[in-house]
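I am attaching a structure below and will ask some questions about it afterwards.
Not every chain of the complex is shown here; the ones you see sit where they belong.
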Amino acid sequence: MEETLSLNTIQSTVTATSHSLDVVWVLLSAALVMFMQPGFAMAEAGFTRAKNTANILMKNMLDFGVGSISFFLIGYALMFGSDIGGFIGKLPFLEESSPEIDYSFLMFQTVFAATAATIVSGAVAERTEFKTYLFFSIITTAIIYPISGHWVWGGGWLSNLGFHDFAGSSVVHSVGAWMGLVGAAIIGPRIGKYNGKANAIPGHNLTFAALGVFILWFGWFGFNAGSQLAASGSDNTLAISHIFLTTNLSAAGGTLAALAVSWMRYKRPTLSLTLNGALAGLVAITAGCDIVTPQAAIVIGILAGITLVFSVEFIDKVLRIDDPVGAITVHGVNGALGTLLVGIFATDGGLLYGGGFKLLGIQALGVIAIAAWALGTAYILFKLLDKTIGLRVPAIVEEEGLDIYEHGEKAYH
Amino acid sequence: MKKIEAIIRKTKFEDVKKGLHEIGIDYLTFWDVRGVGKSVEKRVYRGVKYDTSSIERTMISFIVRDKFVDSCIVSIRENAFTGEIGDGRVFIYEVLDAYRIRTGDSGDRSLYDEE
């Protein structure tokens, strides 16, 4: 009798402990992903001009502040509430019984939502009206991001098809980047960026930019490995170790490839593109970090690094869309690339592993669907904001700096 | 009194300062400037080539009694010289008057210390 009892007790302690370990893992990962915010802030501040530094810092700060609250109040339910037609989650007051929420999961998802929003701030930097941006940030974290997120992670239609985007190459990064693309296109280039030819507008502090990229690399371990959402038990343990390794190798591959390509193409090894190369590798591996081999991770990173250099040039010189920090390429193009490459390199279902074209097709469908959603909603939203509160600061403000005119405060004295 | 203004390479500043010191010039003022000239840097930023026809230079400015002018010019030309494009220039101007704030001295008297 006593023995059985204690067996039950032990059993439940064991289960509790292993659950606790999972939660600890998710929470610490959430903290790491939260720390990506200063990573973005430093990278974006470093890649833009000193006269707009307070503005870009402010946007990054507010993305997280606003996102934390709006995702808590609305976004989370839209993303993870009980599924309505594969398209959207139910808001709590529509649910029959108020659902139990796992706060650690909520925290983890909150920092993801903020990441998606933050990506946009880079693409539209140095010319966007601050209060307009605030509205934009609220809508993104409360509605746009959660809905496409629901499709993949909330039990929506894409997940049912078998679409694989483990930690969000598309769900998080591409969504942010495609919105940034629309934003940058509608707002137009910075004054002086294109007069006849494309001009370089160098960032003001590459030390901050490099710090930002290193911080992002660090935080990405939480982003990807945290997405396993568990750590206890040998399956999970193997998975998170695997993810750490693939994440790191792809980032390294992206770094080296961007270095090499930019070196050959522009005669000199440039820091700014090498930094972006690391991020390209990280974004690209995010979708398949759990399901590709370490060797494949290196290849994915290299492909991302190569793509990066050409995509940055293409968007700048051919499309003439002014993206001061390269966000569209890094998060959008490389996010899509990484999502597609899952269809090729996935050890389970990938083209190279005899899975045929099925997974690849589904991945392509997902990439397109998510892009269409992000581009479409962002187009409506930005056009609306343009007609109402206005998107762009006056020329004089842009020329003399957003910091002084919009915020009445300079970053440097 | 004359004002001597020299635009030189940043890396030559210490030499020029030492050279001037040797011929008795103890006071001078300098700051960073950027020069547009023939010396041009080709750079690439994120795939976009741009030539900054502007490069970093140091501007030295000091006021001396007339008798020192020639030796100053010689000294600067020796110490700032590399022979490569971008060595810079020296310009001379008239000065109407000078005052030393701490002592109240004016004119030539303000330019040197009691022996």
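Order of writing sets the chain letters: A and B. Residues in each chain are counted from 1.
In this section, a residue touches a chain if its C-beta (ideal position, glycine included) is under 8 Å from a C-beta of that chain, and two chains touch if they have at least 3 such contacts.
Everything quoted here is computed from the prediction, not taken from an experiment.
Written as a formula over the displayed labels, the complete complex corresponds to A x3, B x3.
Keep this in mind: only the chains that are shown with their structure count from here on.
Inter-chain spacing, taken between the CA centroids of chain A and chain B, is 51 Å. Put simply, chain A touches chain B in their complex at residues 198-202, 262, 265-268, 270, 272-273, 276, 309, 312-313, 316-317, 326. Note for the complex: chain B touches chain A at residues 43-50.
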